[in-house]
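Heads up, one of the protein chains got dropped from this complex, but the rest are sitting where they should.
What follows is chain A.
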Amino acid sequence: MKDTDIKKLLYTHLLCIFSIILSVFIPSFFLENFSILETHLTWLYICSVSATAVNLVLYLVMKPNVSSKRSSLSYKVTRFLKCCIYFLTSCFFFHVIFVLYGAPLIELALETFSLAVILSTFTTVPCLCLLGPNLKAWLRIFSRNGVTSVWENSLQITTISSFVGIWLGAFPIPLDWGRPWQEWPISCTLGATFGYVAGLVISPLWIYWNRKKLTYKNN
């Protein structure tokens, strides 16, 4: 049971990584002058959309969580709207956090918000896919002994590694190297992306190595 779960997890994660890599290369065929550094925001949004899409599709296909019994259309619509609201809220929340962290308040507001969008893509969207708009469950996952499945465990790892990545991404900013990627928010975006990808790679491995120790309440 668990091994198949881990295998599934690995494949979905590989797909996610693949989508992110594609978002770097595919647009250059359609868009002129496309590069991560120069047309950074374009890449950012393309990456965000593709990652969201892949996540959605994967979770719809895999259905890792027990699907709700109610499946009326109105329920689905309200659920979807709720998800959207949650996503936007998380974007604004992250934006506020970035500003508190020292990002400029008025200048570069679009850049800061875009960073919030991509961080939300890497953290909030998987949460929404897996757990739905359910803050209680979110809080549960991010506490000790709170995870109840392989999926939740990997979600925990990828989210934390995204946060760590974006945090580490802020470190090159003050250095006087004068590189283009040191500009706000490029290094943070890249950091978040690398963190997310690293989380995607690490989590199946980590779960695999620790599969003996991990005991989930529900399994």
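Keep in mind that, in the parts below, a contact is a pair of C-beta atoms (placed from the backbone, for glycine too) under 8 Å apart; a residue touches a chain by one contact, two chains touch by 3 or more; residues count from 1.
Keep this in mind: contacts and distances are computed from a predicted model.
Looking at what's absent rather than what's present, what does UniProt name the missing chain, "Ras-related protein Rab-14", "GPI ethanolamine phosphate transferase 3, catalytic subunit", "Proteasome subunit alpha type" or "Aldehyde dehydrogenase"?
Missing chain, UniProt protein name: "GPI ethanolamine phosphate transferase 3, catalytic subunit".
One chain isn't shown here. Among A:Thr4, A:Asn33, A:Ser72 or A:Ser143, which residue touches it?
Missing-chain contact among the listed residues: A:Ser143.
Identify the residue among A:Val99, A:Val201 or A:Leu214 that touches the chain left out of the display.
The missing chain is touched by A:Val99.
Which parts of chain A face the unshown chain closely enough to count as touching?
Contacting residues on chain A, toward the hidden partner: 97, 99-102, 135-136, 139-140, 142-146, 167, 170-171, 174-176, 217.
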